[in-house]
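I'd like to ask some things about the structure below.
Only one protein chain is missing from this complex, and each of the others stays in its spot.
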Amino acid sequence: MDFKTILKEVYTDLLQTKSNGQPASYIPELANIDPDKFGMHYCSVNGEHYGLGDHQEKFSVQSIIKVISLCLAFKTEGVKIWKRVGVEPSGTPFNSLVQLEHEQGIPRNPFINAGAIVICDILLSQLDKPKEEFLNFVNQLALNSTIQYNPKIAASEKDHGYRNAALINMMKSFGNIENPIEDVLDFYYDICSIEMTCEELAQTFQLFANNGCIPSSKERVITTSQSKRINAIMQLCGFYDEAGEFSFKVGLPGKSGVGGGIVAIHPGEYTVAVWSPRLNKKGNSYKGIQALEMLTTKSELSIF
Amino acid sequence: MDFKTILKEVYTDLLQTKSNGQPASYIPELANIDPDKFGMHYCSVNGEHYGLGDHQEKFSVQSIIKVISLCLAFKTEGVKIWKRVGVEPSGTPFNSLVQLEHEQGIPRNPFINAGAIVICDILLSQLDKPKEEFLNFVNQLALNSTIQYNPKIAASEKDHGYRNAALINMMKSFGNIENPIEDVLDFYYDICSIEMTCEELAQTFQLFANNGCIPSSKERVITTSQSKRINAIMQLCGFYDEAGEFSFKVGLPGKSGVGGGIVAIHPGEYTVAVWSPRLNKKGNSYKGIQALEMLTTKSELSIF
Amino acid sequence: MDFKTILKEVYTDLLQTKSNGQPASYIPELANIDPDKFGMHYCSVNGEHYGLGDHQEKFSVQSIIKVISLCLAFKTEGVKIWKRVGVEPSGTPFNSLVQLEHEQGIPRNPFINAGAIVICDILLSQLDKPKEEFLNFVNQLALNSTIQYNPKIAASEKDHGYRNAALINMMKSFGNIENPIEDVLDFYYDICSIEMTCEELAQTFQLFANNGCIPSSKERVITTSQSKRINAIMQLCGFYDEAGEFSFKVGLPGKSGVGGGIVAIHPGEYTVAVWSPRLNKKGNSYKGIQALEMLTTKSELSIF
Partner (left out) sequence: MDFKTILKEVYTDLLQTKSNGQPASYIPELANIDPDKFGMHYCSVNGEHYGLGDHQEKFSVQSIIKVISLCLAFKTEGVKIWKRVGVEPSGTPFNSLVQLEHEQGIPRNPFINAGAIVICDILLSQLDKPKEEFLNFVNQLALNSTIQYNPKIAASEKDHGYRNAALINMMKSFGNIENPIEDVLDFYYDICSIEMTCEELAQTFQLFANNGCIPSSKERVITTSQSKRINAIMQLCGFYDEAGEFSFKVGLPGKSGVGGGIVAIHPGEYTVAVWSPRLNKKGNSYKGIQALEMLTTKSELSIF
């Protein structure tokens, strides 16, 4: 059975399935989305595209963007970034302060909130016009120029961001934040507010399926080694404290966001993005994980 | 550059490198090994073999065997085992009681001591002659009939095993141990005492590089899905609290033991076993990790 | 209003009050007790006695005995015991392994299970016939010679004692247990199985109300300083993770047991023992705490 047929089967099956989860409700902008939106977009490194359902509708990518901010920081700063953030799974919820206290302000990995905030701090120190340059980088990867921040989402998250304020103050107390707290949080909320379609997400992540080069343009963005290492971190840390479960069921590196998006990468083969806003208890898209599990089970193809 | 040339380069480089670590010293039998032993053995799914240094010398595989006991339990009991042990990385040292207490006696994964002990309990309930049948299973995978337990190692570990006794009593208090504590611990120390050469290890793990079939004999041991899932657990949990680091540097599923052995798997390609008794602070072979990092860096081949 | 009148009021009020808790059920021998038993016994340092309800009925004193084993260890070994057990409140449930792991096998205080087990280990090393000598010591303090161990209770607790086995193995792994694990646990379960009446308990604790001397016989058992220090530990650690609450409400040093007994001490004034088997969620006698709170509130007398 070819891959497109499998994708279609998975989509059709799940379209009829009732999803139990609830969409993220902590900010009104996310709660207002139709919870039954469902889109998938597949993009092979050979340039094949295949989209289904709401795959061309924009949604808030949220934590998925943390892979891209890590990518830009790793590209510009190199291995120095690993002095300020680790590469180990956290084993605890995404916004836990406990480990941060035990481990002297060094976050476990760049995908938990604390780690992503440190990456933002690194970018702020490095870039001249962080907000503009970061968006340019995203649009470069997406071969697109229409991707934008959503200021309403950013403002709304900031208003409820006491937990993140606690995290950054904690890290500042350990000397692991260089820039003013307000500036770092503003930049963090900005990048999390970016909106993309499944199609754009699948395109943006193509470089991780192709050793650091954008396949269509042959443009090298990061080294092979950097690309492999970012995939490794996604594999171990991409799904909060459900990373093991995802790895076990799906067997691909990937990253989820509370907007209901998930992107997964089969290195050398393809990227795939799924969007379904209802989340499971661990904060990952309920139907998104189901879709990817069905995909790798039916195709019997994964990195393992 | 072909793979054998790379292997030889890695071996030659590291042979001349001084390793900083110390071998495991908590039992005399392990402390008496020459700490500068160094062997590597590569085995492709096509039947190519290539060994270097002390690759045909027996050593204590210790925790590496936990992959094989998991394999046998998964094969005989199926998905029921996941009610009694998780698949998430622990983020804490291999013998920690803390998580066990917080999580009601369910170990995080089958490779930390607590999880491996639960797997032993499952096998004890399932097998008629556990000790004999388990050894037969190992010899079947290794295409060999000379692999044995080392009763001295087993006895010595048991004498110092207060921490493991604490773990199993804790799990018993939560109802997650069925058999008598003494029997489970005896079986656990027996299987950890098995001795193999790098060559035997690389052979034994071939099925995980080949979707659950032993390549040379075409014998199916477990399903494709089970094989992929065991690889996924190795990827996330195979190196105690250094799993992220190993995944980041090496990019292959694998498992280490305090005897200084490491085995790694490139699904669809090969298995490789390394032995060097000096350990780093996290309890993994110092030179073993270096060797595998050099191997995947030079070959630019990993699952990512 | 004189103290006896207050005692009678408290007793009468509470006799009519329904208690919400449940008696300890983890061993059949404790579960079989009539849960509505209720006794109080007051004993002043001047020799005044006043008993109410079931104050002359024997019950299992359980953890209350840990004050007496501490007293004997402190008397015989002096300040050396504080190298092996701390004097800080634990802030966690009585049988937590977490702190023990973080604090290298040194229990927080002698009243949590781990600490009481260490005290038993100290007594085993110190006494020739521990079981006999300990009982003699209790009978000496109680001015009585009929107090006994209950072997059924001891055996029954041992059969369910996996959590305590975990604790002692953990401490043994850190080198904080000298004697064979079995022997220490046997002695621990023996002393916890002792049965006394409220009257006997109130008498036994008289020395702590009188700077270390038994008031009626003028016999000095421990020094003034030792007596004050044992009271201080009761104040901070006598009620598991409800110590602050008890101190706040009652304002006296004291100790509870899962048999439903509580004994409290007003230094220079009196001791009082209460027995009511229904326990609150923290494992302390529901009505016992109420009784003592009413007593010190009505009398407006406490150490504070």
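By letter and in written order, the chains are A, B and C; residue numbering begins at 1 in each of them.
One rule holds in what follows: a contact is a pair of C-beta atoms (placed from the backbone, for glycine too) under 8 Å apart; a residue touches a chain by one contact, two chains touch by 3 or more.
Treat the numbers as computed from the prediction; the structure is a model and nothing was measured.
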item	value
Neighbouring displayed chains - absent chain, whole complex	A, C
Of A:34, A:48 or A:101, the one touching the omitted chain in the full complex	A:101
Chain not shown: contacting residue from A:81, A:127, A:143 or A:166	A:166
Chain not shown, touching residues in subunit C	86-92, 99, 108-109, 211, 224-225, 227-229, 231-233, 235-237, 241-245, 247-248, 251, 253, 267, 297, 300, 302-304
Residue ranges of subunit A at the interface with the undisplayed chain	96-98, 100-102, 162-163, 165-167, 169-170, 172-173
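The rule is short, and it goes like this: only the chains that are shown with their structure count from here on.
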item	value
Intercentroid distance (Cα basis), subunit C paired with subunit A, Å	55
Multi-chain contact sites of subunit C, meaning residues that touch two or more partners	none
